[in-house]
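Here is the structure we will look at.
A protein chain is absent from this complex, but the other protein chains hold their places.
Let's turn to subunit A:
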Amino acid sequence: MSTTKSPPARSSTAGSGPEPTSARRLKGQRRAADRGASRVFRWFTTGAGALILVLLAAVAIFLVVKAWPALTTPYDELAEQVGLLRNSSSLLDYVGPLIFGTILAAALALVMAVPVAIGIALFISHYAPRRLANGLGYVIDLLAAVPSVVYGLWGALVLSPLVQPVWAWLNANLGWFPLFSGTVSPTARVLLTVAIVLAVMILPIITAVSREVFLQTPRLHEEAALALGATRWEMIRTAVLPFGRSGVISAAMLGLGRALGETMAVLMILSPGFLYSFRILEAGQQQSIAANIAAQFPEANPMGVSTLIATGLALFVITLVVNMAARAIVARRKDFSGAN
């Protein structure tokens, strides 16, 4: 940074007395590295890096400032003003089930989407003939371009009736398993249906990132495995998957971020409830934070809005924690990452 205010290189060397030509030339060279386009570019990248921090801080500040009234008002007073809280004994009691529902839906979606995404990514990167791979990659990317409201409609109108018999069967035959217990919903507007739609929505991003990572596997390592007598699957297991591990985790976190914050699809499909319930086949059990905000916002008074924003703050914190946890996982085996 100190060089940015120095005068142009040439005038400064001219004034510095008799010096050997080569030394003068060297000094000129050093300053040239920070002149013109190079300096502009450095400022641009620094600015872009700073911008993301500023944006993040702005969002955090917005959430805290707007949630402040709800967070600081004594709960009894708050509950009088805000109809949303009529069944809760504290603010935490209100947001708790929402956090639970949000995480449960996102986790289920992730469990379904990640294996499929890895499978598709491996097929594109290592199994499919090139032409098919390109076409398939394109189709997957198209999935990402479908608006979430369309996914919501599809989930509510097409998927729900389709999966209802399956859910009924699961409930009847595997009802001893906590997730499938309870009364199966006749409309299938339940969390498992939501999770499927969320899985489809986050599939493209996880697939696209994983595919890129798998394609980056050094040819040397793949050949090392093959030369040891590995089949293609064994080669993928010994060379490709370990190499792509951190990338796949990052991809999954991107997907999880989207699943946690998804609003429309959840709102349109799920029959909401405010319980800590693992019954994902029963209606009226769970609700996600984002969908709840969207559902309640139009009819909320100022204090109600503040309460909803407080729940949004909780979502923000969850996302941060999840991402930090993912970073920690990736960093734990850094020595073995292949980056050194």
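To be clear about the criterion, contacts are C-beta pairs under 8 Å (C-beta built on N, C-alpha and C of every residue); 3 or more make two chains touch, one makes a residue touch a chain; residues count from 1.
As a convention for this text, contacts and distances are computed from a predicted model.
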- Item | Per UniProt, the name of the complex member that is left out, chosen from "Glutamyl-tRNA(Gln) amidotransferase subunit A", "BlaI/MecI/CopY family transcriptional regulator", "Phosphate ABC transporter ATP-binding protein" or "TAT-variant-translocated molybdopterin oxidoreductase" | "Phosphate ABC transporter ATP-binding protein"
- Task: Identify the residue among A:L63, A:L159, A:V209 or A:A239 that touches the chain left out of the display.
- Result: A:A239
- Which of these touches the unseen chain: A:A230, A:L275 or A:A300? A:A230
- Note on the structure: The one residue from A:L53, A:L220 or A:A328 touching the chain left out of view is A:L220
- Message: Under the stated touch rule, tell me which residues of subunit A contact the chain that is not displayed.
- Response: 218, 220-231, 234, 238-239, 242-243, 245, 333, 335-340
